[in-house]
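Each remark here refers to the structure printed beneath this line.
Removed: one protein chain of the complex. Kept in place: all other protein chains.
Per-chain numbering from 1; labels A and B assigned in written order.
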Amino acid sequence: MSFSVVTRELTVNTRGKGTYELTRELRGFVSASGIREGQLTVFVRHTSASLVIMENADPEARTDLHAFFDHLVPETLPFLVHTYEGPDDSPSHLRMALTRTSEVIPVQSGQPVLGTWQGVFLFEHRRAPHTRKVTLSLMGTTDPA
Amino acid sequence: MSFSVVTRELTVNTRGKGTYELTRELRGFVSASGIREGQLTVFVRHTSASLVIMENADPEARTDLHAFFDHLVPETLPFLVHTYEGPDDSPSHLRMALTRTSEVIPVQSGQPVLGTWQGVFLFEHRRAPHTRKVTLSLMGTTDPA
Partner (left out) sequence: MSFSVVTRELTVNTRGKGTYELTRELRGFVSASGIREGQLTVFVRHTSASLVIMENADPEARTDLHAFFDHLVPETLPFLVHTYEGPDDSPSHLRMALTRTSEVIPVQSGQPVLGTWQGVFLFEHRRAPHTRKVTLSLMGTTDPA
């Protein structure tokens, strides 16, 4: 078999709190790599943004996701001490810790095996716009299975 | 070294909310693959079911897991708007986002390196029975270490 590793860094410009879909970029990256069977790792290089795989059909599902995290980790938690970077800083780390930094998606026949309704999103937890770096790493074979 | 990738899709028929153990299927898949050193990815292809690694000795540990998620993400959260598929739909996405969609387990000497008490479970978040697809992807070498 002919194995290879292909790595690429995505830049995502966020416009404040919310979810930003990466699915099209992931599919394009896998397709362009020529790798047919393997494993795709998605890794966020930050501690105040994370990854989440969510339903991407009805945007209301993500409205509920955003509202839920504001409810579960409010910016007003009275015991927080790491506050000098603003009230949204420590909550952003907590929301990141509750979701994911890395996600690994099997690749089969040159496609990530995402389910019909699965989209991959960057989850921005800070209020201000940020430039986020997401590393994509694909390892596998260019031969058919 | 002789590298290969082996992929298989598991079908899990769930009977409503709860955890369904996959550990035996994972061990059987790794064993049958012939791969001795590598990495096993487990990936759930849904947004209302997830993965969790839990103690598999005392079933009461999982009773507490189920009760805790009913407590942390109740079906009665007043701010949810994505409700037309039933009161358990949006909470199922939130419970999925708080647990895992992918899990990667190192494989050594032809065995996943799970700890003594670790079991891998599909975590079903919907009330109704569902047919769930879980992709197993094993990449590594058939040579001894």
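Points to keep in mind about this one:
Note that contacts are C-beta pairs under 8 Å (C-beta built on N, C-alpha and C of every residue); 3 or more make two chains touch, one makes a residue touch a chain.
Source: prediction; values computed, not measured.
The missing chain, though absent from the display, is touched by one residue of B:26, B:53, B:122 or B:136; that residue is B:53.
Subunit A residues in contact with the hidden partner, per the touch definition given at the top, are 3-5, 7, 39, 41, 43-48, 72-73, 77, 79-82, 90, 93-94, 96-98, 100-102, 104, 133, 135-137, 139.
On the side of subunit B, the interface with the absent chain consists of residues 1, 3, 37-39, 52-55, 58, 60-61, 63-65, 67-68, 71-72, 98-100, 103-108, 113-115, 117-118, 139-141, 145, using the contact rule stated above.
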